[in-house]
Structures are given as structure tokens and as C-alpha cells.
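Worksheet: the structure to be examined is printed underneath.
A protein chain is absent from this complex, but the other protein chains hold their places.
Labels for the chains are A and B, by order of writing; each one numbers its residues from 1.
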Amino acid sequence: MKMRGTPLRVLVLGTVAVLSVIYILPVYVMVTTSLKTPLEITQRQYLAPGGNLQFGNFATALRLVAPALLNSSVISVTVTALSVFLGGLGGYFLARFRWPVTKVIFVLLAIALYLPYQAVLIPLVRIMATTKLALTHFGLIFSYLILNVPLASILMATFFFSVPRELEESAQMDGASRLQIFFRIVSVVALPGYASTAILVFIQVWNEFLLALTLVTPYTTTIQVKLNDIKGSYVALYNLQMAAALITVVVPLTFFLFLGKYFIRGILAGALKG
Amino acid sequence: MNPTGLAARLARAKEAAVFVLPLLAFLLVLYGMLAWTFYTSFADWEGTAPNYTFAGLKWYRFMVGLDRFWVDLGNNLRWLILGVAPTVVLALFIAYLLEIGAIKGIEAYLRTLVLYPAAMSFVVTGTIWSWMYQPDRGVLNTLLRAVGLDALTSGYTTDPGTATYWLILIFVWQYLGLAVLILQASFRSVELQEMVESAMLDGASRLRILFAVLIPNIRGGILVVVSLLLIAALKVFDIVYVVTFGGPGYATDVLALFQFIATYQQHLVALGSGLAMVIFALAFIIIIPYTVYALQRWFE
Partner (left out) sequence: MSNGATKAPVSQIVVGVVIAALVAGVAGYWAGTQRGGGMAKAEERKLEIFHWWTAGGEREAADAMFKALKAKYPDIQLVENPVAGGGGVSHRVVLQARLSANLPPDTWQTLGGAELKSYVDGGYLVPLDSLYTEIKYSDAIPKPLANAVTIGGHPYVVPLNMHIQNILYYNKKLFDELGLKPPTTFDELLAAAKAIKAARPKMSPLGLGTKEKWEAAFVLDSLLLELGGPEYYVKLYKGEVDVATDPIFKAALDRLNTLRPFTYQFHAGLTWDESCGLVVSGDSAMVIMGTWAIGYFKSRGWNPGVDFGAVTFPQKPDRILLFHPDTYGLAKGAPHPKATLDWLKVVASPDLQVPTDVTQGGLFARIDIDPGQFPDPIRQELQNYVRSNPGKLILDQHGSIAPFSFTQAYWDVAAAFTAKPDVAGTVKGVNGLFTTYKVQEGAAWYQWP
């Protein structure tokens, strides 16, 4: 639906200009800050770029965050893989077994989708600690799984709804079991749905802060905790923090830019939580 | 196979089990934890050591007796209204503008522009915005002074009267891109495009097309955006934590931050659990429309 007209063109360009300023200014501040010396940071000249550009800050920051990046990758990838797998099973149940109890399960899932983490934080930490999982990567992995499997199930259900039933019925005639049908036919057809769900779960886990902070250990520090940590509490090393942030934002940004299509499909499918 | 027979039902249940059991296991743990927090809010846990002695409404009474609780509730309402309504309206405007008048290349540019904050950690965006707002040396006031608009300079987040609104603006900034994308995607259905084309042929004005054709037909998309924003606004924590830490005083405090402070700094765990339950209750109310909508669409 394209329309024409000079006033419209002016309006578009005007909007683009205003938005550009509002969205580029913070990035500009980020970049200039990341290149400053600690002394320039303490002078709090937020707008002015530093006189002596410290490109070495990026090397330092990368060295500091490298282990955390690895931790976050291990945790996010594992959670994503397990979430889409388990969520796929659950989603198939929601989509194909239309019993009264399915509605109940759906409502329980919908509530879980929007559950504020604070509401389960204390018991969760207690469980993780009692099972001795709290000190391992698996503590965070398991916690994120509990919180993300409901999300993955609902998202996958919406994709399975759109898979034609006829496909399954003909396979059933050929004597395939439900599980075979699920893995060999339905999942294959709904592959884009898996991609969408995976991206959503990945971004969510990658950016999570509160739980990661609560379950932090020296070996499992995630990137978000590290980002908060890196500036310290004394002489704030904002230059390193911003350099590290610029390095780490590459991961989710790549996802957004190249797989944005799937991302939006995922959101529209189930309305993710914040 | 007889679909009504007991044996067949059992077979079907067994068939379903492998799909639903893992899900049920996770739900059980999740709701178990929720029940645990719920009970803790009625317990007498004060101090660092767990104390599950039943204390009835003691800590809820304590909560409603605190001035801070009501300040927080008021602030959360501000976030819910001002964080969501302007974002949706702005996003609709931008999405529509892109849809009808996009100039080649600009759409991809704008999309990247407004979307990158969504990929960034709140800790980082919060820090940057605290520098934008900083009154004497910060980016905004420095720029305003440079172009001679001294009258527009402001104390931003250091002024207790307006601080919350400036925080909400960061939220709008961060979520606008996501809202635009979702709305744009929901414009794209074939039926809707056809309806717009025919309205254009009938000579309907652009505004009429927006209000009479587009908006009524993307209710689902709008509902998704609104639910998403409402929940994010309700749970807001990081922005407040990083930019003002609830200050000046507790002028910008919100329930989630107070929950954190009460539980981990004041060691009033029962109070913290009660606050978590208040947040949960609000979230529950907010998602009712979405749940009803989804149930209707999927199961009717």
C-alpha cells in the first residue's frame, strides 16, 4: 500500500531525522566513552570525545569479558536447544490433543509466560542450592529452562496449528507412530517455527540479569553480570564497560538483523514476555 | 478404532503422555515455587535465616502501612499508562508512515535504528541515559545550551517531581522499535492489504484508512504489543536500578525495586514475598485479555 505526495515525503523524512538524532546520540556517547582514558571519564564531559583515543580499551574489555561470553554462550545455547525440544513436545500436545484439560494447561502456561521472576526467586535459589546445582552452569540452565519451556511450548503450539492435519493423517494411515509423525513430519514442516522460538529464547536468556546475578559464581558469571561488574564500585571504569557492551551487543544484534523476520514471527505468534 | 471406547481413550492418553509430561513437570516446579513464595508472604521471615512460622496478614498489614508502598504503586501505574499508551501510538504512527510512504532504503535503516536498543542490556542503556540526563554536564543540557535553548534545560531525573517521567521516556525509547516491527508485521496480511487497496480506490483519506481499516483489523497485533509492553512496564527494574536507584529519596521507586531492597538489603523476606505477590497479582490482571483472546482463537 504505497501512497505518494510531497507532504507525506516531508513527514517521512522529518520523522526519520528526529528518530535518527534520538537513537544515534546514545550510540555516539557509547562509542566516545569506550575510547576515553579513565581520567577523561572522571571529568564527566559526556558529550565531548576524548583527546587521546584508547583503542586498547577494546582489547582489554575483550580479555575481561571473554570467559563470561563463553559462559553465556554455553548457557544460552543449551537452554535454547532444550527449550525448543521440550517446548516442541509440549506445543504439539497443545495443538493436537484438544481436551478440556488442554485449556487448563494453556491458561497455566499463559500465566507462567508473564510470571515476574521475583515471584519465584527465593524458592528457585533454594532448590538450586539444595540440589547443589547452584554452583554450576547447570543451575542457571535448569532455572532458565523452568522459566522458558512454557514460553517455547506456547510459541510452538501456534506454529503447529498452522501445519495441515492432512499430512499427519496420511502418515498415520501408513502406520507411523505419533512420535514418528511428530519428528519426521510435523517438526520438519514447522522448522521456521523452531527457528523463531529459538531466537526468542536465546535473546531472553542472553539478556537476563536478575537470576544470573543471584546465582553468580566465579566460574559461571554471565555476560550481563560481568557488564555490570566491570565498571566496579570505586573509580568507575565506564570506558571498559562501554567497550565491553559494544563487543557483546554484536551477538543479539546479529540475531536481530539477520533473523529479524523469524523473531517478529515468534512475537506475533505468542506474544513473548518482557 | 472406536474413538469413544475407554481403551481407546487410554491409548490416546498414553500417546499424549510423552508430549505433555515434560511440560507438566516444569509447570509443577514453577507453580510449586509460586506457592512457596505465596506461603512465605504469610510467614514471619524477618532476618537472614528462613522462618516459615505462619504470621497471617502481618506483613501485608506492614506493607500497606508504608508510605513507600503507595508511592511505588502510584509509580507503577504511571509506568503502565505512560510507558504503554504513547509507545503504541507512536509505533502505530511510524509503522503506518513506513507502510505508506517509505522511501527506498529508509525502511531498513529506520528498522535497524530503532531496534538496536532492544538488543542491548538494560544495564548499559540505563548507564548511557543517566549521562544523557545528567543536569550540569550531561549530553542533553549541554546540547540545549549550545544552541541557546537554555530555557529548555532541566534537572531531569534529579527533580523528584518529574523524575519518573524521564525514566519512562527511556523505556519508550527502548521498546519503540519492537512495537513498530510487530505492528508493521501485522499490517502485512494479504486480506488487509486488499482491504486497504480497495479503500484507496474508493478515495478514502489516509487517516480514514488508518482508523477505519487498519486499526480495527490488527486488533491481535495491538493486543500483543500492549500485553508485551504492559508486562515489561510492570516488571521494570533495571532502568530504575541503574539510573536513579529509586531516588531522589524514593520518588522513582517501583514495586520490583522495593521487592529487591526489602528482600536482600533489609532482610524482610516475608515483606519481599508479599511485594512479589502484588506484582504477580497485577500481572495476572493484565494478561486476562490476552489469555481470553488466545483461548477464543485457538480453542473455539
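The rule we apply is simple: a residue touches a chain if its C-beta (ideal position, glycine included) is under 8 Å from a C-beta of that chain, and two chains touch if they have at least 3 such contacts.
What you are looking at is a predicted structure, and each value in this text was computed from that prediction instead of being measured.
Check A:16, A:128 or A:195 against the missing chain and you find that the one touching it is A:128.
Here one chain is not drawn; of A:12, A:47, A:68 or A:82, the residue touching it is A:82. Among A:69, A:108, A:185 or A:216, the one in contact with the hidden chain is A:216.
Across B:37, B:87 or B:130, the residue that sits in touch with the chain not pictured is B:130.
By the touch definition given at the top, chain B reaches the unshown chain through residues 1, 5, 7-8, 11, 14-15, 17-18, 21-22, 46-50, 62, 65-68, 130, 133-136, 155-158, 160, 163, 244-251, 260-261, 263-268.
Panel shows chain A; residues 39, 42-44, 82, 122, 125-126, 128-130, 132-138, 141-142, 177-179, 213-220, 228-237 of it touch the chain omitted from the view.
Quick note on the criterion: only the chains that are shown with their structure count from here on.
The centroid of the Cα atoms in chain A and the matching centroid in chain B are 15 Å apart.
Of all residues in chain B, only 12, 15-16, 18-20, 22-24, 26-27, 29-34, 36-37, 40, 93-94, 97-103, 106, 109-125, 127-129, 131-132, 134, 137-139, 142-143, 173, 178, 181-182, 185-186, 193, 196-197, 200, 206, 220-221, 223-224, 227-229, 231-235, 237-238, 256, 259-260, 263, 269, 272-273, 275-277, 279-280, 283-284, 286-287, 290-291, 294-295, 298-299 touch chain A in the complex they form. Taken together, the chain A residues at the contact with chain B in this complex read 1-3, 5, 8-9, 11-13, 15-16, 19-20, 22-27, 29-30, 33, 44-47, 86-87, 89-90, 92-93, 97-98, 102-103, 105-124, 127, 145-147, 149-150, 153, 157-158, 161, 178-179, 182, 203, 207, 209-210, 224, 227-228, 231, 238, 241-242, 245, 248-249, 252-253, 255-257, 260, 264-265, 267-268, 271-274.
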